[in-house]
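All protein chains but one are shown at their positions in the complex.
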C-alpha cells in the first residue's frame, strides 16, 4: 500500500523487475477517447534502456499489451479500466543470485527486508526503475487527454548533470524534439557535451553521477488544484519524490526563492490588453499560487541522486550481519537522468490529468446539465 | 477536494481564517491513548502569532475544544473521530473589505476565483496560514503516539533566513528547547542574531524574507514506508509542499546530492558490534532508501518563500480587470519561518504516524493473533 | 475508520451522543450554491425525537452551526469544506451510569469494547442514532444540489410496521407532505392507524417494533452509477446498511424477484412516441441495470429491526463476565421507523449526489471546455 495514485484518474501499478511482467491499471479514463498508441510508444522508447552508451545495455522490448478498456476495432476508451501489461523479456536473473544474501548500499534491499521480511532479489524487484515503464505508459495516456482537451504541453529536460549546469532554454518554445537532439536530453548543445563527458568520466571510473531535471507544462488553465493537502504543488511533489532516486523537488524559484525579498519574488498581475485576460508579469511562483494554477507556465525541478550501483567494491553486510565487500555486476545506467525525462513528464501528466477532471466539479455553474453530446444515445 | 490526509491515521481539516471557526477531524486514532492536551497546547503556542516582534501581532487564543472521540473523565481516545475545533476570536475582517475586488500578488485570491468563481475575502479565507492551527493540533496528537509507541523524536529548526545560513547542529542531541532559545527558532546563537537582523531589516523596508527549515526524526524504526507512490519520501514531500508558502523539499543531501559521485553518496552498511543491528556509516540518504526508512535519522529540508504580503505598493488588477496599486494593511508576519517550525513537525508526525500504523500490516508473521491485552474485555 | 462516505461529495461525521457535540464535514460541495438552510432545518425537524408520543421524548434543539465553507453575507458555498456542528444540549448522562459495566443485549456495548477496549458509555456514544443528525444535515445539502441541477425528488415512507403492510402509494405523485400527514409517516391513512396501534401496543408492553421503509428517487437521469464495486445498487446498499438498526436492503422487486421467471422480471424497453426517449414499460429493476441508472424511478426498501432498548428485564452480563438482569431506563423510541424516514432520504441523497458528480467525468465529449460561466472571472 499504496500502489495507486490519483483520485479521479487513478493508476495502480504492479510488477517486479524480473518475473511474469508488470503493468498498470488506469481507472477513471473518460470514455470515447482514441487510445494514443503512438504517443505511448514514443514515450516508452524514450524511457527504454539500451538506447545509447549513456544508459544500461539491458534490452527490453517493452511491448505493450492493452488487455482491457478499449473497444475492439475502434480502440476507443470504454470508460472501464485500461490494463496495460508488459512482459519481462530479457531478464538474466542469475546475475543477481549472489545478491540474495547481501544488502547493496543505498539500494532498497535492506529496507524491503526490514519491512516485509522477504524480498524479490532479482533486479531489485519492485524497487527497480523498471517499474516506471507502467508510469510512462499511463502518463502518456494522461498527457494525450490533456493535450486533446486543453492543449497542455509538458516538456522535461536534463538541466544539470554532476556539476554541469545548462543555461535555461526558451520556455515558450522548448519542445521534445529539441530535448532529444542530444542523447543526454539536454537541449543546450554545449552543456549536453559537457554532461556526456561527465557521465563518461564517471563510467570509466566505475562510478555514477546524478543531476537535475526541469519540467514545464504550458497551457494549464487557471483553476486547477486545491487549497490544502491536494495543492497542485503537493501533488507534483509527491509524484516526483515517488520516482526512483529522486532527492528533491522545487516549484518555481524553489530554494532560490528563499534568498529573495518578497518585493522581488512576488509576481505582479496585469491584463493582456487585447484579450481581457489576467497574467503575471513574472513567474517566480512557477504557475501555482495557493496550490492552484494561475494560468502561467508550470515550472518545477527534480533532483536525482547518483545511481547507487557502482562498479567499484563497497563495504556492506549480509542478511546474517556479516561484513562483506560488494562488487556489482549486471547492467546498470551510470546516469539515470536521460531516461528519467519521460518519467518526470509522465508523473506530471498524471497529476495534471487528475486535477483537470476534479476541476470540472468545482463550481455548481459548470454542473448545469448540457444538451446531450453527439455521441450520446 | 481533498481536505483529508493520511490513509490509516486520517485528518480532515476545515475552516476559513475568518468565520465560525476552523478545526480538524482525526479518524483512525487508536483507542486507549490519553489525549495529550499539554503537547497539543505547547505546539499550538509555538505556532501562534503575536509571540514576538518577529511575527504577526494578531492575537488568537487558539483555544482548543475537543468535541468528540474522548471518554469524559479519563480523556482516553475512544477510537472514534476526534474533532478539534478552534473559534476565530480576533478577526477584524473590515481590514479586508477593500481586498474583495483586487487580487493580491502571489496570494491565492486570483486562483481561488479562477477555480471557484467565489471566495472568502476576509483574511485569505481557506488559503490563510491560520488553517495550519488544525494541522498543528492533529500533528501533536500524532507525535504523541509516535513518542509513546516508538520513542520517535521530531525536531525542526530554522536553518536559513534570507542569505543567513546556520551551521548544522548536532543532530543526535538537538531538542526543541535548544531550538526555542531564540525567537527565530534557530539553535545557533550567532546565526539566530543574524536572522533576526535580516528580518528586522526587511520589516523596516516594508518587505519580507524567506528561508529554509530543516527537520529530523530520530528513532524511526527501519521498515516504515512503501515502495512506489507512498514512498515515505513522497509522503513527506506532499505534506511539506502542502504547507502555505513552501517552495521546495529535499530528503537527505537533496539537491546537493546531484553534485556527488555515487561512490561519495552511497551509505555503506555496517553492524553495531554490541547489538547485532545494521546501521549505515553515513546518512546521505536521510534515513530513507527505496521509499522505506532504514533506521537512521530521517532528515529533510523545506524551502519557504518570502511572505507575499508586503507593506509596499504593488501593481495588480481587480476582478474587473482594472489595473490598480495595492498597498496592504492588516497584520502579517515579515517572516513565516519561526512559526512554520511546529507546522513542519506536525506534518512530519502525520506522515510518520500513518506509516507506523500501515507498517503493522506489512507481514503475515506480525498478524498472528496475540493474547488479549490487559485492557481488553 | 472510516467515518467518511463518498468519493467526490465526501462527508466525514464525528461525535458521540453525549459530549461536546457532533457534526459533519462536507468536502467536495461545488462552489456557488446557496446553502439550503430551510431544507436542512426541515429535514432535521423530521428526524428530531420528541415530535410525538411515537418517538423518544428526548428534546434536542439540533441547532445547526455552519462553521466554515460559506461566504458571509451571501451564504454561497465556497468550494471549501462545510463544517456543520450540533451541540449536545439535553444530555442527562446520569441515566447511563449503571450501564458502564453491563452489555445491553443487541446494542453495540459489547462489540465496541471488544474492538476498542474502551467506550463512551453515556447514550451509546458513537453508536447512538443521534449520529444521524449529521447525516441528515449533509443529506439535505446533497438533495438540494440534486434538486437544483436535475430536479431529483427523493421521497421515503414507512411501508411496514411489525405486521402492518401499507398498500403501495402512487409513486409518480407521492410527496413528503403526503408522507407527513400521519405521525408514523405512512401515506396510507388506514395503514397509518394500524401502525400507530401496533406501536402503542408494543409500548404498553414495554416492547418495541420494527418495520420497512421504502424510498424512491424520481428524475434521476440515465447513466449514473458504475459497473463494478461502485454500482449504484452497491452504494445504496452500503449507505442504508450503515444506518443504525437496518437489517436488510432491496432494490426494485428485491427478494420477491427471486420468485419470478426472467420473462416476468425483465423490463422491456420502449420509446416515448412524443419525445424520442427510451423508457421501460415495467420497472422490476427499480431504475438500475448493471449498477447504472436507466432513467426510471429508483425504488428500494430498507428493513429496520425492532428497537433493542426494551422496558422489560433482560438477561445479560457485565464487563466482568457476571450474569445480571438488565432493566433499562432513559428515553427511547418504541419504533425507529418514522424518524428513520429522513435518514433514508439523506443517505440516498449522499449516494446520488456523489454519482451525479462522478457522472460528469464519464465521457471525453462532456469534458471539452465550455465558455466561462457568468460568475467566472
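By written order: A, B and C. Residues from 1 in each chain.
One rule holds in what follows: a contact is a pair of C-beta atoms (placed from the backbone, for glycine too) under 8 Å apart; a residue touches a chain by one contact, two chains touch by 3 or more.
Only a predicted model underlies this, so the values are computations on that prediction, with no experimental measurement involved.
Although it is left out of the displayed model, the omitted chain contacts the following shown chains in the full complex: A, B, C. Here one chain is not drawn; of A:125, A:169 or A:248, the residue touching it is A:125.
Considering the whole complex, the residue from A:68, A:264, A:281 or A:327 that touches the absent chain is A:68.
On the side of chain A, the interface with the absent chain consists of residues 1-4, 8, 10, 12-16, 18-23, 25, 27-28, 31-32, 65-72, 74, 76-83, 85, 93, 110, 113-120, 122, 125-126, 319, 373, 375-377, using the contact rule stated above.
Contact residues of chain B toward the unshown chain are 7-8, 28, 30-33, 77, 79-80, 145, 148-150, 221, 227, 278, 356-357, 360-370, 373-377.
Taking the whole complex into account, chain C touches the unshown chain at residues 1-5, 7, 13, 103, 105-108, 110-112, 114-117, 126-127, 131, 160, 162-163, 202, 205, 207-212, 221-231, 233-242, 244, 246-255, 257-271, 276, 278, 280-281, 284-285, 288-295, 303-310, 312, 314-317, 321, 323, 358-359, 361-363, 365.
Definition applied: only the chains that are shown with their structure count from here on.
In terms of which chains touch, the assembly is arranged so that all chains touch all other chains. The angle needed to superpose chain A on chain C by their Cα atoms is 180 degrees, rounded to the nearest 5. In a homomeric contact, the two copies may use the same or different surfaces; for chain B and chain C, over half of the interface residue numbers are shared, pointing to the same surface. Chain A and chain B, compared by their mean Cα positions, are separated by 26 Å. Chain centres here are Cα means. That of chain A falls 44 Å from that of chain C.
Between chain B and chain C, the centres computed from C-alpha atoms are 38 Å apart. Within chain B, contacts with two or more other chains are made by residues 1-4, 13, 110, 114-117, 126.
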